[in-house]
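One chain of protein is taken out of this complex; the other chains stay put.
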Amino acid sequence: MGAYVRRRFAGLVIVVFVASVIVFSLVRVLPGDPAVTILGQDATEEQLEAVRTSLGLDEPITTQYWLWISRAATGDFGYSYATGYPVVELIANRVPATLHLVVAGLLLATVLGVSSGIIAALNRGKLVDKVINAMNMATLGVPSFSLGLVLLMVFGLSLNWLPMSGYVSLWDDPVDAITHLILPAGTLGILIMPQLSWLVRDGMLANLEQDHVRTATSMGLPRSVIVRSNLLRNAFSPVLTLLGLTTGKLLAGAVIMESVFSWPGLGSLALRSVLSDDYPTVQAVVLLAVVTVVVVNLLTDLLHAKLDPRVMKGD
Amino acid sequence: MSAGGEAAVLELNDLRVSYLTGATGEVEAVKGVSLRLAPGETVALVGESGSGKTAVSLSALRLIPDSRARIEGDVRFRGTDLYELDPNELRRIRGARMSMVFQDPMTALNPLVRVGDQIAAALRAHTSLDRTQIRARVLELLDLVGINDVAQRARAYPDALSGGMRQRAVIALALSCQPELLIADEPTTALDVTIQAQILDLLKRLQRELSLSILLITHDLGVVAEMAQRVYVMFAGRVVESGSVDAVLTAPRHPYTQGLIAVVPRMDRPKGANEATFARSALSGVAPSGCEFRLRCPLATAACEDVPRLEPDAQGQQVACWHAATPTGRTRSPIGDEDGV
Partner (left out) sequence: MAGTPTAGPPGTGPGDAAARTGVLRLVLGHPTGFIGACGVAVVLVIALFGPMLAQHGPYELAGDPLTGPSSTHWLGTDNLGRDLLSRIAVGLRMSLIVALTATIIAAVVGGALGMLAGFIGGRTDRFVMRCWDVVLAFPDIILAIAITAVLGSGMWTAVLAIAAVGMPSFARLARSATRTERNLDYVLADLVAGAGRVNILLRSVLPNVAGPLVLFLMTSIPHAIILEAGLSYLGLSEQAPTPSLGAMINTARNYLVETVWFEIVPIVALFLVTVSVMLIGLRLSDALDPARRYTRRAIRRGSGGTA
């Protein structure tokens, strides 16, 4: 286990390092002068020079990177060009909303995907299987924002069952929070669901062909036990890996859902920042997203290795 | 275990298995096999790959799904036709009264479940033991099949065990609920030679201690000689010869059996011409009609275009061949038995 963890962790460090260099250079290769962006066109040369010094722009590029990344590691991403607030504060304010959305979306996707996958596998070739497959296919062909808008028009606008936008924290008012979550998290969940559903179905069916299922059958184990411990359990590891790989999709989907449902999260922060040239904020959000993706991937892989003793042997 | 001897533990009557291929196709893997296994007996079923011996063993436990094959004839376990049972009745026999050891121990166990837990699941399904008793029984079983360090091995995942150890664990699983009948399908083929001998010794010991009946599927005549009292030789879905192991191995009457014995490498004999002929002719395959062996048979004549029936001799040795050697070793004359050759 130790060697495996070390190798995976080294991979993570490399990816994060390269990604951080890319994120850092995004702003360095920008045309124009950050000092001008901050102070506006009317600033005097002395004022500009002062800002440049405070930003470290007169240092060599490697020093600048080192300064930026070592500050970033302590949570200091500088000040937002647009608002003047520390970037970390802006982010901290937005994290809870995005977490609500992403966690609820993932939860819904898992419940829907796994249960529909099991149902499809147990009814292979029958109508239920085909209907589930068709629904999954349809979902994949539909852009998430337009799906979100259709749901919004139906359940928010016409039926008036659910609020059309806005975020309420679970800690403040759980019921209200959930009614606000249903549409955006539901759309996000539906977006992630098809792959899970297929993977569970195919995993269970592939295991059905395995010798160990025949052994279990020959030992007269009840069908429910075989489904649980030979089929589902063995289909679970790839699902876990997929969930890890889904993180990126979930975050990207969150950006869009936040825009559709006016959700005050990190995605809408990033979007607003990039459209208003607020580079420190963009850098911070992008880096945060990348780190989240690779860390979650590593964690799911480690969990996978723990659940499936073959992973490390074969690798 | 009844010592009556009359009620066969396992009895196959004219078993036919046709695998369904594609939309309408069928491949007849077993073409009418009858076989009997008395209590406490070890019977071997011998044949090359593709002879249908695995299909026989799987259908004896009704392990071939209905969607995969059409199965005719009957399979009786202690007089009960397994193909007339409902799923629950069948489940109560499988594992509890008859069980199976498969060829490849690497894939026979669920890689994600600890070895001990897999045995415990069988005990839970068939016995009313409580948790502590189950745990004790698992350790006892692992000890029985010659695994050291049982507590640790029970907690291990299959991948942590060597091939031989895994096959021992599979045997422990198969024997967990004290079955009367064990079907072992090439239990040693996937293992190293030294391990093979250990596993065979283990099966022999267990058979003695637990008065098991064993149906042993193998392609290896050495294994047959060591383990079995009686043997059935299969070729292309039919039994071509059967009888006591002593009789069949010392005085084989069917040319196929003779060929099989001739190709067993022996220290006391140089590589014979027989062997070369047999090996060369093995390439020419299975005849589509009549006696399936005739394309490879040195004795084949026009008579062989009809399928020979299995005929018993006075000693109970049975052979299906128009030109079968007489029990004393001489060849029955091809002319005279048949008209106009």
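Observations, loosely collected:
By letter and in written order, the chains are A and B; residue numbering begins at 1 in each of them.
Keep this in mind: contacts are C-beta pairs under 8 Å (C-beta built on N, C-alpha and C of every residue); 3 or more make two chains touch, one makes a residue touch a chain.
If you're wondering where the values come from, they're calculated on a predicted model, not measured in any experiment.
Interchain touches from the omitted chain, evaluated on the whole complex, reach A. Residue A:Q195 is the one among A:S80, A:Q195 or A:N234 that touches the chain missing from this view. Listed residues A:L149, A:V213 or A:V227: the one in touch with the omitted chain is A:L149.
One of A:V114, A:V168, A:L221 or A:V286 touches the chain omitted from the figure, and that residue is A:V286. Taking the complete complex into account, residues 11, 14-16, 18-19, 22-23, 26-27, 29-30, 133, 137-138, 140-146, 149-150, 153, 157, 164, 191, 194-195, 198-199, 201-202, 206, 241-242, 245-253, 255-256, 259-260, 267, 270-271, 274-275, 279, 282-283, 285-286, 289-290, 293-294 of chain A touch the chain not shown.
Note that in this section only the chains that are shown with their structure count from here on.
Averaging Cα coordinates per chain places chain A and chain B 54 Å apart. Put simply, chain A touches chain B in their complex at residues 210-212, 214-223, 225, 229-230, 233-234, 237, 307-310, 313.
Contact residues on chain B toward chain A in their complex (touch as defined above): 61, 63, 87, 90-96, 99-100, 102, 104, 107-113, 121-122, 125-126, 157, 159-160, 170, 173-174, 176.
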